[in-house]
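As you look at this complex, bear in mind that one protein chain is not there, while each of the others sits in place.
For chain A:
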Amino acid sequence: MRKALISQPTEPDVEVRDGHHDVPAGIFEALKRRRAAPASKLVSDFEGGVSDLIQSADEASGTSRNKHDLLCPRAKCGSLILRAGVGKWVERASVQMEPLGTQSPDLAALPTPPETAQWWLITPSPMEFENVGFTRPVQSLTELGRKIKLLTCAECDLGPLGWSQEGGTEFWLACSRVAYRS
């Protein structure tokens, strides 16, 4: 059986062999295109925690939206995932997102369901995101009786950053698993 596409072989960003005379054409342009990751912070870097991340202006509507752009939490990636103001802050039950109890060292652990966690809720379409990846439905994971898809960074595949129900219109990013543009 073929291994999951998402688990791609480890490859260095750019490999330059044999010194100066064997550099493939275009490689310097490619290097220049690799932008520096933007400065970002994690929830744990904010003194007030999640409350520092919520826009204060829209109290009238009763919805609290993300004040900062949401980025991939991997320091050297920093891909823009969601623009400020697009996600709605929700506290709801945590979700088991790691298949078979695997856990990326780069990502914060989430509370065990039914404990609650902090989420950014995005609706109604994946096109609300700037950059995001969706896995195929994971056989072993369900939420409210339906299989879930996992949300990943579109540019480096780090995940799971969040989840959605198969066929659903609600997309959930864990507040603790994204970075916040400074």
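Worth pointing out:
What we mean here is this: contacts are C-beta pairs under 8 Å (C-beta built on N, C-alpha and C of every residue); 3 or more make two chains touch, one makes a residue touch a chain; residues count from 1.
Quick note on the criterion: contacts and distances are computed from a predicted model.
Hidden from the displayed complex is a chain whose UniProt protein name, among "Ubiquitin thioesterase", "Ras-domain-containing protein", "Ragulator complex protein LAMTOR3-B" or "PRELI/MSF1 domain-containing protein", is "Ras-domain-containing protein".
Residue A:Thr169 is the one among A:Thr116, A:Thr169 or A:Ser182 that touches the chain missing from this view. The chain that is not drawn here is touched, among residues A:Ser40, A:Thr135 or A:Ser176, by A:Thr135.
Touch with the hidden chain on the side of chain A covers residues 1-8, 10-11, 13-15, 24-27, 29-30, 33-34, 74, 77, 79-80, 98-100, 102, 104, 106, 124-127, 129-140, 149, 152, 154-160, 164-169, 171.
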